[in-house]
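A protein chain is absent from this complex, but the other protein chains hold their places.
Chains here go by letter, A and B, matching the order in which they are written, and residues are numbered from 1 within each.
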Amino acid sequence: MAEDILHEVTQADYKYGFTTDIETDIIPIGLNEDVVRLISAKKNEPDWLLEYRLKAYRHWTTMKMPEWAQLKIPEIDYQSISYYAAPRKNAPKNLDEVDPELLNTFNKLGIPLEEQMALSGIAVDAVMDSVSVKTTFKETLAEKGIIFCSFSEAVEHHPDLVRKYMGSVVPHTDNFYAALNTAVFSDGSFVYIPKGVRCPMELSTYFRINAMNTGQFERTLIVADEDSYVSYLEGCTAPMRDENQLHAAIVEIVVQKNAEVKYSTVQNWYPGDKEGKGGVYNFVTKRGICKGDNSKLSWTQVETGSAITWKYPSCILQGDNSSAEFYSVAVTNHHQQADTGTKMIHLGKNTSSHILSKGISAGVSNNSYRGLVRVAANAENARNFSQCDSLLLGDKCGAHTFPYMEVNNDSAVVEHEATTSKINEDQIFYCNQRGISTEDAVGLIVNGYAKEVINKLPMEFAVEAQKLLQITLEGSVG
Amino acid sequence: MNTTNNNQSQTLTSPLLERLGEALLTIKNLHANINGKEILKGLDLTVRPGEIHAIMGPNGAGKSTLASVLTGNPAFEVTHGSVTFQGKDLLELAPEQRANEGIFLSFQYPVEIPGVSMVNFMRTAINEQRKYRGLDQISATDFLRLMREKKELVEMDNKLANRSVNEGFSGGEKKRNEIFQMAMLDPSLSILDETDSGLDIDALRIVANGVNKLKRPNNASIVITHYQRLLDYIIPDFVHVLYDGKIVKSGTKDLAFELEERGYDWIKQEVEEAP
Partner (left out) sequence: METIKNVSVSEASFSGRLEGFEQQYIDLYKQYHEQIKQHSAPVMNVSRNASFGLFEQLGFPTSKLENYKYTDLKESLSGEYGLNLNRLKIPVNPYEVFKCDVPGIHSYLYFVVNDGFYPVNDARNETLPEGVIIGSLSKMAEVHPELIENYYGKLSCTKKDGLVAFNGAFAQDGFFMYVPQNVQLDRPVQLINIMRSDVDFMANSHNLIILGKGAKAQLLVCDHTVDDVRFLSNRVTEVFVGENATYEHYKLENTHTRTTNLSTLLIDQQASSNVLGNIITLHNGVTRNTIEIDIDGENCETLLCGMVIADKKQQVDNFTSIIHNQPNSNSRELFKYVLDDLSKGGFTGKLYVARDAQKTSAFQTNRNILLNKSAKMRTKPQLEIYADDVKCSHGATIGQLDETAKFYMQSRGIPEKEARLLLMYAFTGDVIENIRIDALQDRMKLLVEKRLRGELSKCEGCVICQ
């Protein structure tokens, strides 16, 4: 039972903080057009992609880091980062060829790429540093016409699909980090679900930063063609390092008529130590478009890691009767900062969106919900309900809520509710009176508080998420 | 779990008989404040195994404060006096240690904990108690059996056990849930704080029935109530009147009837007229 997990957990430390000793191919630090060309050349990319990268790079040089978020971001020297790091071995054909150290890494992460996955019925694409290492179940999926592979392979084998959809949801001009990613992205995952196909298993990508002084810039592109369905999971971890590491990813999702995509994330990048040293900067652009009528997109995220999170998984509701959901639990402890939320852009008729955000702040952290609900002038009968709750553990943390509502159509109904409160002392005392210690009581109460969101995750992830919540908050109550 | 050997017989319930055996709970000259205001002003009480004590009194006398202080509610501050429970200084212990020592409070207003299932909550509590007593964790089957058994005791709906703690429970369901938890945790001293308030007659019967079935020679109960009604179902050995932070009168259950008939004013008068 999932709840048992809570009690198994006693380790307060970041348990994914190991590094893996494998040969890595890293290019020198710094960023200029030659570096962009070098990355493209290393991946044997077609000219159109190189041109697209260069266009993005040139645009990026005209942009400034966004400053509107409730975040204190130290100055980042983009010239001191290496923009490409890859395990040196070339694409393995089967598991025997995969670097044993690498397999070990994924085993430590609890991501066996092998038979266990068959049992749990998940196909995994693992991205280490910047390169997709191994995709399981490719053949099984291929029988149904499903494409699930690394982004590089997709560029090689399905260039038309990539070219058609890449940048169609998040253009290279979208924002500073999106432009950067488009210029230097190294790999990522690609999913295509053909018309009428219901993907028989969960698809999953694990992202792992390993090498030092590298940024990770992966791209995920998911296309669900008409009448299809897929559930996609994303997990992230990184080693403990004293320096900050940069992660600037892009996820684009296209949902065609009558199709449905569920995207779940458990983000546990290294958050830095208790004094705020080190940790990953997680600056991610995630956006999906409900392109066709009756399409559906659901984002679920459990954000426990990263020193700084800047992330707004969004949805453009273009098709009539399309719907979108955003479920989020964001936990910050110690010196972590998170500014996260969503955007729901209602364009089609009879569209609906639902936002449920649960923020938990502890230590000296700051946790912000930032969300936009926009109803365009022609979006008849749009509906939105948003609820954002914040829970404060301790008197040195901050919880902030910035919901923007912009309604340009009189048939819309848009509702927002938010509460901020400390953890309820009556609840803690009630648990104490039943013999439960305060620390355990906080764990129970917080997991209860986040349950509505965690229940939206696939089972395996839900267990992981509960553990993470407990670990992240350990030591946060005195 | 009832390992203490106790030779007291079931018949030893009459207060007229000499009190025998070690005291379970001894309260001496207890003073307590909330927000700087003194509520308990020198309270004395001794409870022995096998006894049921009813504490009655007008509103604001300090009845619920006594329950809070005994269970260690941090909102209250003890300024004077001592409380000894099974030979230990109770006031030194954290609320969860007191619980694991065997003190159970049936809350007047049971707290809702959204998202935390009763099953998870109870298992956590039971395992904490077992850990405290040096026992292994309860096995899943034993736990489920225990749940089933105790649910029947208070005629609790299966559905309630699968819901979040007290969330969306009616008043009566919450009180039944308290007695269910009491049955699960098998305390040596249970404190029922206004357990009858807001209960209809059927719920009252079920709750009282649960309490009576849990009664054993080696445990005791303190029943805090404003009305005599509950005492028709749970027969007390002693009835104490708490007024202005002290126990001003003690007697048998006849005292409860007298209070029911005459109200509390004569008590107040007696106290005020006393030298």
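Assume a residue touches a chain if its C-beta (ideal position, glycine included) is under 8 Å from a C-beta of that chain, and two chains touch if they have at least 3 such contacts.
Since we're looking at a predicted model, the values are computed, not measured.
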{"item": "Displayed chains contacting the withheld chain", "value": "A"}
{"item": "Selected residue (touches chain absent from view) among A:56, A:81 or A:297", "value": "A:81"}
{"item": "Among A:32, A:411 or A:455, the residue in touch with the chain that has been omitted", "value": "A:411"}
{"item": "Absent-chain contact - pick from A:171, A:194 or A:394", "value": "A:394"}
{"item": "Contact with the hidden chain (one of A:141, A:230 or A:246)", "value": "A:246"}
{"item": "Interface residues of chain A (partner: the chain not displayed)", "value": "29, 65, 67-68, 70-78, 80-82, 212-215, 243-246, 281, 377, 390, 392-422"}
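The rule is simple: only the chains that are shown with their structure count from here on.
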{"item": "Distance between chain centroids, defined by C-alpha means - chain A, chain B (Å)", "value": "50"}
{"item": "Residue ranges of chain A touching chain B (in the complex, touch as defined)", "value": "1, 3, 6-7, 424-427, 429-438, 440, 444-445, 447-452"}
{"item": "Residues on chain B engaged by chain A in the complex (per definition of touch)", "value": "71-75, 94-96, 98-100, 104-105, 107, 110-117, 119-121, 123-125, 127-129, 132, 140, 164-165, 181, 185"}
